[in-house]
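Remarks on the structure that follows.
Every protein chain except one is present and positioned as in the full complex.
And now, chain A:
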Amino acid sequence: MDHVTTSQLEPRDAAQGIQSIAADWSADQEVFRHTHWGKAMMWIFLLSDTFIFSCFLTAYMTMRASASLPWPNTAEVFALSIGGQPIPLILIAIMTFVLISSSGTMALAVNYGYRGDRRKTAALMFATALFGATFVGMQAFEWTKLIVEEGVRPWANPMGAPQFGASFFMITGFHGLHVTCGVIMLLIVATLVLRGHYDRTGDYSAVEIAGLYWHFVDLVWVFIFAFFYLW
């Protein structure tokens, strides 16, 4: 009898223990009580991501400052010939404008979301995802050009400092991965919007949270553009 009660109690105790942990953590909203929890969590995730990208950019700074071979001129490396005339850095400039445009449509999507305009929100989010996919496509083009035509590798670079290859593939690769994940997330949330999921729950915060992530990807690109491509 005794044995039976303890064996019955044990799993319940464990469940209660987990519940108490969950209760304690979810009660930890004194600071962010006035903010939607998902938004606070997304901000904290983005903060950690900020540190990751900052570590990459700091590593890039360290490698570039300590390289004894000449650093390639990015304006020439990322030039495109349009009409038979090479325009410096034009590929990166176009990518920048594409990403900024995607941020613009995303901001409008969040706005229409809070107005409860299901169709416009979904349409703007799909437009954002399309811009994002365009960006990744242009990045694939850029990588192919660098790998196949210029012969740049993560460990070698015929144009000069081998550290250029390492930092280029690491930084733009990690950013491109973020954009790709963002496009997938946008497609999922936009589909939910279109189906009226957030009309039923009456809460369009998911659109704003997805937007936070997307704007962050754009934000990181601002820093990469300045430090890696323009410097």
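Keep in mind that, in the parts below, a residue touches a chain if its C-beta (ideal position, glycine included) is under 8 Å from a C-beta of that chain, and two chains touch if they have at least 3 such contacts; residues count from 1.
Operating definition for what follows: contacts and distances are computed from a predicted model.
S.K.: Tell me the UniProt protein name of the chain this structure doesn't show, selecting from "Cytochrome c oxidase subunit IV", "Xanthine dehydrogenase family protein molybdopterin-binding subunit", "Carbohydrate ABC transporter permease" or "CbtB-domain containing protein".
M.R.: "Cytochrome c oxidase subunit IV"
S.K.: With the full complex in mind, choose from A:Ala23, A:Ala156, A:Cys181 or A:Val222 the residue touching the hidden chain.
M.R.: Spelled out, the listed residue whose C-beta touches the missing chain is A:Val222.
S.K.: Quick one: which of A:Thr96, A:Asn157 or A:Thr172 touches the chain that's been left out?
M.R.: A:Thr96
S.K.: Quick one: which of A:Ser20, A:Thr62, A:Thr144 or A:Thr191 touches the chain that's been left out?
M.R.: A:Thr62
S.K.: Using the touch rule from the top, list residues of chain A that touch the missing partner.
M.R.: Residue positions of chain A that touch the missing chain: 29, 31-37, 39-40, 43-44, 46-47, 50-51, 54-55, 58-59, 61-63, 65-69, 75, 88-89, 93, 96-97, 100-101, 103-104, 106-108, 110-111, 114-115, 203, 205, 208, 211-212, 215-216, 218-219, 222-223, 225-227, 230-231.
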